[in-house]
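My structure is below; once you've seen it, I'll send some questions.
One chain of protein is taken out of this complex; the other chains stay put.
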Amino acid sequence: MAQSGVVNRSPRKNQSYLARLGRNIVKHKWTYLMMIPVLAYYIIFHYGPLYGVQIAFKDFNPGKGIWGSKWVGLKHFISFFSGVYAWRTIRNTLFINIYLLLFGFPAPIILALLLDEIHKPVFKKTVQTITYLPHFISTVVIAGILVDFCSTNGLFNQIAQMINPNYVKGALLGKMSLFRTIYVSSDIWQSIGWNSIIFIAALSGVDSELYEAVAIDGGNRFHRVWHVSIPCLLPTIVIMLILRIGNLMSLGFEKIILLYNTGTYEVADVISSYVYRRGLQDFSYSFSSAVGLMNNIINFILVMAANAISRRVTETSLW
Amino acid sequence: MKKTTKALALVLSILMLMSVVSITAMADGSAEPSQLTYWRALDTSKETVMFTNWADSELAKWIAEKTNCVVTFVHPPAGQEAEKFNLMIATGDYTDIIERDLSNTSNYPGGVDKAVDDGVIITLNEAWDNGLVPNLKAYFDAHPEWLPQLITDRGNITNFPFIREDDILLTSWGPQVRIDWLEELNIGFDENNLPSTIEDWDTVLRAFKEAGKCEYPLLCVSLNSIGDNSALPGAYGVGWEYYLDEEGNVQYGPTQDAFKDFIAQIKIWIDDGLINPDWQANLNTAQLRQNILSDNAAMYFSNLGGGMGTWYDYKNAELGTKSEPANPEGFRSFALPFPTLEKGAKSRFGGSALHVASFCAFITTACEDVEGACRYLDFGYSEEGKEMFNYGKEGISFNYINYEDLNSPVDLSAFGDKFPRWSDAILADPDHAVAEACSLYIRAHSSGPFPQDEGYLVQFMKYADQLKTIETWNGSSDYSGSLLPRLYFTTEESEELASLETDIDTYKDETITKFLTGATELNDATWADFQNGLKTMGIEKCLEIRNAAVQRAYERGGM
Partner (left out) sequence: MASNSKITVRGNRIKKTTGSIIFDTFNHLFMILLAAITLYPLWHVAMASISAPTAYMYHVGPIFYPLGKITFASYEKVLANPMIPLGYRNTIFYVVLGTAINMLMTMLCAFVLSRKDIMLKGPMTGIIIFTMYFHGGMIPTFLLVKSLGMLDTVWALLLPGAISTFNMIITRTAFSNIPASLEESAELDGANDMVILFRIILPLSLPTLAVILLYYAVGHWNSWFNAMIYLNTREKFPLQLILREILLANTEDASGAQNAVADDTIPISETIKYSTIMVATIPILLVYPFLQKYFVKGVMIGAIKG
């Protein structure tokens, strides 16, 4: 559907670019006018402070400010990669993010599709409203509940003992094999409803005539979902997926440090929690900026790649 | 920058000259008050309940009046002190006085000397020599053994420190036991004969378990809580991390052979179900308290004030026995001595505080009235100032009584009949807890630029068990010899330490956890692997840097 507009684009190749641009601006003067405040905003508030990126290459000293601090080149990057655990934290960040992508990303889509199949408005709205509640509870409280549930005498151990009397109780958060499961599933628990909203909205934009067409062709409910709902969701899914892929190197430290412990570092210690621990020892403004910059460069490359692939395969793309 | 510094130096010297004149003028009482700005974080659990600006407290008003200063306070929002501090420093809008421990390199890269070099703060050396801080100087003249904790490697005196004057103020944390249960066990231990060796601990833990007092008698909230302040490894003569050995050299506990014995003992306790498996789960303070109050632990490590004191409060509140600070029914916590291997020995570990407890207030280069700032901050070290910071004002927040009337288990005879007993303004505020009401009149219950006095503590700790507990802890440990002095590192050194030690800590914590859970068997070969691992990661380099810093500390005055 994105193609139909191409027809309008004038294919006269012999015209100079500037001339075409001029005509384009005149034709869409309103649109270009609308862009002025937007560009001004991005230039002032996003590009204005961008010089701050340089502290990744300096030893930032609050007494001297950003410009006055000493240049140290790639020192902080080298310092990160020369750490024994650098690769492990990168691996863990990627793994947890990939699990979140595999399980956490489809979950709200499935919820939206299932909710869409419910035709009792009150029930539907109630479920929607309830599932979105955990989003508003702070991470500290959620993690506190989890630590409680996972402790030796906690809910999960009690349930396991009820099901299997031979089960040996233990601190579940101390088990390496369980950490990612607990992290990812609690993440889904907290965010499934909130994240499904965008898909519920997209589904509500679907033209109901399309469903009727499927029904007339004798299709069942599965056909309806497969041939109408999912295709209509696809542009939203693809965009969200591209943006998500552009986040594979980032994972906040807050929930990690609330849940991990020395027994699970092997699978739980991520880049941000490592940087956090290092910051406890030494003022590490430049170091954390350098690591952040590195992550973002990788994220940016990932998002560009995902976008390029998507443009070819699905015809939906960020730009 | 250099030019500015020179110019500032000139201005400062002129100011100092003038200040001599102004002190003379002060005597006439005709001086204009000094205008100062003062940045400090409020204590969120005690102060912000009472006021949003410290200028509104009685104490701040009294000090301002005494020192003839008008002070505007700037308080960073709670929890965001670091961000606000960095913004203030980075934008160059310093207040005249900053209250923040800049000797901590995670607060200021390179520490105090670097902050002087960067032109953020001034040194007090000239003020010291020129008599602008007479009380501070007199205080350290009376306690010359603490002076090395105040001056930096480069010989700079930079700040007005927070001092814990009496030994009793230094320890506020340690091992505790449910003494009511222990006495019920009837195995020869009681309040006067407490388990003091690792062997005793073993006996008592097993007895608790057998008697069914609780499923897991010893509660440690995390791996680091097993080694906290080296209380348990200290029994084996080694620290959990860095410590000074008997020759005064820095050592790293996990590289010592005795550390292996310690780990082996803990592993036995874990395997036998004597330690709560939740040591792996990182419980928070609330969860620690929930376990203790709901009879899920018989032995544990905790603070005195925030720990024992609040538990007793909660128990009393629940039982409705609120009127007198008395030990609650059916729950009694009591000190365990810091354990040793041999009966009657004294542990070299357990405490963590120095007398010069933290670097507190600094004067910045933005201050135009250095003399006024010195006068303001120096006040806390005078007899009158010390009394005011600890007790407030006579007739308002305290009255003199005879020390015997207090009936304290602590020896207070030195006070004679001049013991400053807090008045009902603090002790009987109908709307506020003592710790909150205190904030209006004193600062001894948190910290600040003054020496803290033991007379504060004996009133603040309202349960007799608390004071007896401190005495037990103090009597069982002689930790000052194992404690590293305040160390200064060059910027290069502190960066190197940060990059090496983040990895070393991670490796040590993980490996020890594996030993304890049995994921790695603990034997000579695996222990040798662990030692090699620590070496490869640069533990020797870290020891070298720290030993060099300790040598410098000895040189600046001998510890």
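For clarity, chains are labelled A and B in written order, and residue numbers in each chain start from 1.
One rule holds in what follows: a contact is a pair of C-beta atoms (placed from the backbone, for glycine too) under 8 Å apart; a residue touches a chain by one contact, two chains touch by 3 or more.
What you are looking at is a predicted structure, and each value in this text was computed from that prediction instead of being measured.
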Wait, the hidden chain, what does it touch out of the ones we have here?
-> A, B
Kindly state which of the options A:102, A:118 or A:309 is in contact with the chain not pictured.
-> A:118
Which residue of B:70, B:268, B:317 or B:528 touches the chain not shown here | B:317
Given the contact definition stated above, which residue among B:61, B:432 or B:468 touches the chain not shown here?
-> B:432
Residues of subunit A (touch criterion as defined above) contacting the omitted chain | 1-2, 4-6, 8-9, 20-21, 24, 28, 30-32, 34-35, 37-39, 41-42, 44-53, 55, 66, 111, 114-115, 117-119, 123, 125-134, 136-138, 141-142, 145, 148-149, 151, 153-155, 158, 189-190, 192-193, 197-198, 200-208, 211-212, 215-216, 220-221, 224, 235-236, 239-240, 243, 246, 289, 293, 296-297, 299-300, 303, 316, 318-319
Where the missing chain touches subunit B, by residue = 43-46, 48-49, 52, 77-80, 83-84, 86-87, 90-91, 172-173, 285-286, 289-291, 293-294, 296, 303-306, 309-310, 313-314, 317-318, 322-323, 429-437, 445-446, 460-462
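Here is the rule we go by: only the chains that are shown with their structure count from here on.
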Within their complex, subunit A touches subunit B through residues 59-66, 68, 79, 82-85, 144, 147-148, 150-153, 169-174, 258, 260-263, 265-266, 269, 274, 277-285
Seen from subunit B, its contact residues with subunit A in the complex are 1, 85-86, 89-92, 105-110, 114-115, 118-120, 215-216, 222-223, 276-284, 286-287, 296, 491, 494-495, 497-499, 501-503, 505-507, 509-510, 512-514, 517, 537
